[in-house]
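All protein chains but one are shown in place.
This part shows subunit A:
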Amino acid sequence: MKQRTWSRAVLYIICILMSLFFLMPVYVMLVTSVKPLDEVTLSDMWKLPTAFDWSSYQTAFEKLAPNFLNSIYLVVPATLLSALLGALNGYVLSKWKFKGADTIFTLILFGMFIPYQSILIPLIQFLREIGLYNTIPGLVFVHVVYGIPITTLMFRNFYAAIPDEMIESAKIDGAGFLRIFRYIMLPLSITGFVVVAIWQFTNIWNEFLFAVTITTSSQQPIMVALQNLSGSQIVQWNVQMAGALLAALPTLLVYMFLGKYFVRGLLAGSVKG
């Protein structure tokens, strides 16, 4: 019994030490963001501020607010559209299987893993051609298209758990493709929508490569603006940390309040079939 208490203590100590490692950046971020500029020095990084100074938040907010809005305009329609598209695809690929459906599914799935650098040059040419280059709708379009693989995968797995008998009996009752989707699948897939929406919201909000190559200046989403904040002037670390917190806030809030679905999304995005 004594040995057990000891080993328990060791477990707790390891967990606490690891937690400190994971929380260390948050502590430094918070502390730095409320320090007046003259206290922001590298050697005093760990010290608490002598006085709270919120001006870095004000500066960061003034600089990042327009980009924050851009990100909202981007993430809301892109999330909704790609979730809806994924739901329809997942429905077809799980409940209306046809010959070759699995091959098509695998072909779609591959799009999830490609490095986006390998489609970026033609993508930009294409967006210029149709006049959507350097626009938020252009970015929405890109995220909807390249969101198809993951949202389809997630909904397909989700719908696979709904028994086929339910669909069959609905068919016998005379319900068709759309009716079954509207009155059986949709009501049953609220959790699925939450999981997929959280996943897409987080990914699109945090995405950088498309954002930095497709948009410039006033059209840029928050992550690009945050990155520019560090390159543009003499590094004001307190402003940068405040900016990083602002940029991270929406996804952190989602994680805090819907963490269960967030983790489910992580797992759904990685495990197939």
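Throughout what follows, contacts are C-beta pairs under 8 Å (C-beta built on N, C-alpha and C of every residue); 3 or more make two chains touch, one makes a residue touch a chain; residues count from 1.
Here is the rule we use: contacts and distances are computed from a predicted model.
Taken from the listed names "Glucose/mannose transport system permease protein", "Ubiquinol-cytochrome c reductase iron-sulfur subunit", "Aspartate carbamoyltransferase" or "sulfate adenylyltransferase", the protein name that UniProt assigns to the chain not shown is "Glucose/mannose transport system permease protein". Checked against the hidden chain, the listed residues A:Gln58, A:Thr106 or A:Ser217 yield one contact partner: A:Thr106. Listed residues A:Leu37, A:Ile72, A:Leu120 or A:Val194: the one in touch with the omitted chain is A:Leu120. Listed by residue number, the positions of subunit A touching the unshown chain are 8, 11-12, 14-15, 18-19, 21-25, 28-29, 32, 42-43, 45-46, 85, 88-89, 91-93, 96, 98, 102, 104, 106-111, 113-123, 126, 145-146, 148-149, 152, 171-172, 174-179, 202, 205-209, 212-213, 223, 226-227, 230, 237, 240-241, 243-244, 247-248, 251-252, 254-255, 259, 262-263, 266-267, 270-273.
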